[in-house]
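One protein chain omitted, others in place.
In this document, chain identifiers A, B and C correspond to the written order of the chains, with residue numbering beginning at 1 in each.
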Amino acid sequence: MQTAAATSYLHEPKGLKSWLFTLDHKRIGVMYLVAIMTMFLVGGVLALLIRTELLHPGRDIMGAETYNRMFTLHGAIMIFLFIIPSIPAAIGNFVLPLMIGAKDVAFPRLNLMSWYLYVFGALFSIYSIITGGIDTGWTFYTPYSITTGTSVISITTGVFILGFSSIFTGLNFIVTVHKLRAPGMSWFKMPLMVWGLYATAIVQVLATPVLGITLVLLILERLFSIGIFDPALGGDPVLYQHFFWFYSHPAVYIMILPGMAIISELVSTFSHRHIFGYKAIAFSSLGIAFLGFLVWGHHMFTSGQSETASVVFSFLTFFIGIPSGVKIFNWLATLYKGQISFKAPMLYTMSFLFLFTIGGLTGIFLGALSVDVHLQDTYFVVAHFHYVMMGGAVMALLGGIHYWWPKMFGKMYSEFWARIAAILIFVGFNMTFFTQFIMGTRGMPRRYYSYPSEFTGMHGFSSVGSYVLGLGFLIAVIYLIHSLFRGPVAPANPWGALTLEWQTSSPPPTDNFDYDPIVEHGPYDYDKIHVEPMK
Amino acid sequence: MSPHDTPQASPLAHHFADMEQQRDSAKLGMWVFLLTEVLLFGGLFCVYAIYRAWHPEMFFNAHKQLNVWMGATNTIVLIASSVTMALAIRSMQLNQRKPAVRFIFATLALAGVFLVIKYFEYAHKIHLGQLPGKYYTFTGLEGTNPHVFFTVYFMMTGLHGFHVLCGMGAMLWLLRRIRKGEFSAEYYTPIEMTGLYWHLVDLIWIFLFPLFYLIG
Amino acid sequence: MSGKQHHHILPLSTYLSVGAALLVLTVITVAVSQYQLGEWNLIVAMTIATIKATLVLLFFMHLKYDNKLYAVAFLIAVTFLAVFIVLTMLDTMTRDEFGRGSIDKPVQYQSAPAHPGEGEEPASHDTAGHTADTADSSHK
Partner (left out) sequence: MDTTSTFWLPGQYSTIASDVDGLFYFIYWCSVFLLALVTAAMTLFVIRYRRRGKVSLTSGFTHNTSMEIVWSVIPTIPIVVVFMWGSKTFIRMHAMPGNAVEVKVTAQKWFWSFDYPDGASSVNELVVPVNKSVKLTMSSQDVIHSFFVPQFRVKQDVLPNRYTQLWFQATARGTYNLYCAEFCGKGHSEMLGKVRVVSDSEFVKWADEQNKPPEGMSLEDFGAQLYKTKACVTCHSVDGTAGTGPSFKNVFGHEVLLADGRRVMADENYVRESILDPRAKVVNGFQPVMPTYQGVIKDRQIDAIIAYLKTLAK
């Protein structure tokens, strides 16, 4: 195949301006990737500061007020600026049109606007850091958020803007999937990645507007005391929680569905085996997207929500386990009788399978009413959501980055270092967060700047784990950046995958395909077609 | 139907196969956008429902402060504007540019009337101190927390009014493009999209009107 | 992608009669609201509003003639909105009904404070004296 020719989207046209005004989904995807990874770095550094403060009870490196700002920013940045846009806007943007054989997304201008809105929203958030930070927790619960002296308005405005960015991405993907599939790409010939992104887009489009109106109400409440959420004026703080979680629970599926979508690709490619239960996986994505809207009240079991509502929400919560389980079991069945390679993306896939299962099952503990009463707002919850977000979504993202890196940049990274980093990240992650399950069940509350001395040992161990984790990421950054300059040139299809994006050159030309792609086989027909992977 | 039929530079973007695909995409995109609008307003409908259920007497008393006749006039104005908007699209489908322009003007004028009436209503409320939250100074109302009624009223009608303004902006932009001769019976997607948006604005008012003016 | 259905141009009379129907329904709903019918006011008003909305959707917004996908999409949005309102009200309407004592009523606030800015004192509860020891620094 041709090498990184001058016709690739990366090289033509040239100049900073051609990037900033580009309408090419691939460039926008890359710009998103740079942006979210920067935010991940910021959020990760904040996390390491948090862990360092928690080495011992009492003050280590910062006071309580600073600590509260740290974890709020860590949470807000990781959620709104990193994980929600991460897979859809960065990787999805890049691969979705390629995978369905389209030249671009349906609305390229809207796509670029989405990126600028993202940057704009990020600037607002940074502005709030400069003007004193914010100390409400990422959930902005009233009445604390309307009485605290910190910059709540600028960060919520930022998040409001980010919401639009997210909606535009979702809207674009829905239309692209419906209208721009290449001839022959019927719904059930689409790669599962596309199904996952499609389900995600539906959630983005339906849930995010409610976040928007919630934040508007919160901002107005703070500015003008309008009396909807403010108890001093007859408002109801628990109502705020409903509004917040009506978005934020579906939002956790905005984070994990694209992750699951990536895993479906990786499992099949690296087992060199037809995905097992294609339709079951595709429909379970839609099922999760739908059920995800019915369970938000499980964050409010101890909030003063009515018992009737709690029981109903608990009941509905458990059903999400079923489609999630269907995915896990189908992936396992795909491994059966495959030809499994242990390339870095596969290591992340295996991490995902293990860690997400733990994260998801601990979600079942939290969904069980009486147990959640004990566990709510303890480190058990912190551990749960890091297992699903970091162990699930981020592992999938890392797998995806390593998988599509050659396609995106036309270069191969060092497989050796990639494996070392993957292992370090896996080990460090478990050290950091498994410990937190134990602390949580023993009663350690979250958002605590200091803690009773009985927890010192475990907090210390967790902090050390986070340094190992940090080291893993440092290595990843180094070899990935190194590969951009010194890496060997990547072939068009290094993994021997069958989806369309691997049929065009690496990196692809601006119009994606030099010919009109025709779909001749399914995305996973490893039982019919022979493609030899690199090496 | 091929792009060559249009007199101007082809409106077909490079990544679409044909006009039909492009038009369908725009339409689906618009509908998805309308969904987000429904849920955006939905949050406020939810606030309305909950506070009304908590304080039914207060809502009932407070709604009497609104002027049914102004509200009803505005409803009729908006319905009329929906009709003129639909007719504008129909004219364009028949390639009748002049009537299309006239209908859009009519729609704009009706939207203006709507806002003027709204302005008088607002001015009256502000004068009486029937304002949201802590700015509420009116004393003539029985019931718990009447300021919440006016919070909801101003939030919902305000957001709706904002949408009316956006719609007017879109129509001005349409007029400009029609002037430049960019639309024809073959390509009139932007008019159609604006029409869909405008009907949604009407549709939301169709619910706001009874909820606030008639039953409270 | 389905044929030329978008060339479907409705006759003028359709738009005019739908417009007329909307006006008539508006008059009816206003008229009905002048009578006190209790529950029924709400039901009638909402039924008429829904009929009006359906007319707008079907004819002005062409759902009747267009790709059914749009209609499905719109219904999905309305469904999720209903889910939002219903499940939230499931909480707000059933609070404190369950095995609770009677004292458990929402604190009654005065109607909104007349002086902006000053009415922020937190609700004062039954008795005084809960304000023990404001520990500026005395708490560990």
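What we mean here is this: a residue touches a chain if its C-beta (ideal position, glycine included) is under 8 Å from a C-beta of that chain, and two chains touch if they have at least 3 such contacts.
All values derive from a computational prediction rather than experimental measurement.
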Chain not shown: contacting residue from A:Leu48, A:Ala64 or A:Leu286: A:Ala64
Candidate in contact with the missing chain, chosen from A:Ser271, A:Ser285, A:Ser414 or A:Ser466: A:Ser271
Residue touching the undisplayed chain, where the options are A:Pro183, A:Gly304 or A:Gly457: A:Gly304
Listed residues A:Leu123, A:Leu223 or A:Ile322, member touching the removed chain: A:Ile322
Residues belonging to chain A that touch the chain removed from view: 64-65, 68, 135-137, 141, 143-144, 147-148, 231-232, 234-238, 271-280, 301-304, 307, 310-311, 314-315, 318-319, 321-322, 325-326, 328-330, 332-333, 335-342, 350, 353-354, 357-358, 361-362, 364-365, 367-374, 376-378, 438, 441-443, 445, 447-452, 496, 524, 526-530, 532-533
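In this section, only the chains that are shown with their structure count from here on.
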Separation of mean Cα positions, chain C and chain A [Å, integer]: 33
Whole-Å separation of chain centres (CA-atom averages), chain A against chain B: 35
Junction residues of chain A, two or more chains touched: 178-179, 206, 210, 225, 227, 233-234, 239
Chain B residues counted as touching two or more neighbouring chains: 21, 24, 28, 32, 35, 39, 42-43, 46, 50, 133-135, 144-145, 147
Sites on chain A touched by chain C in the complex: 178-179, 206, 210, 225, 227, 231-234, 236, 238-239, 242, 246, 293-294, 296-297, 300, 304-309, 312-313
Chain C residues within the chain A interface of the complex: 1, 69, 76-77, 80, 83-84, 87-88, 90-99, 109, 112-113, 116, 119-123
Contact footprint of chain A on chain B as seen in their complex: 13-16, 21, 24-25, 28-29, 32-33, 35-37, 39-44, 46-47, 50-51, 132-135, 144-145, 147-148, 151-152, 155
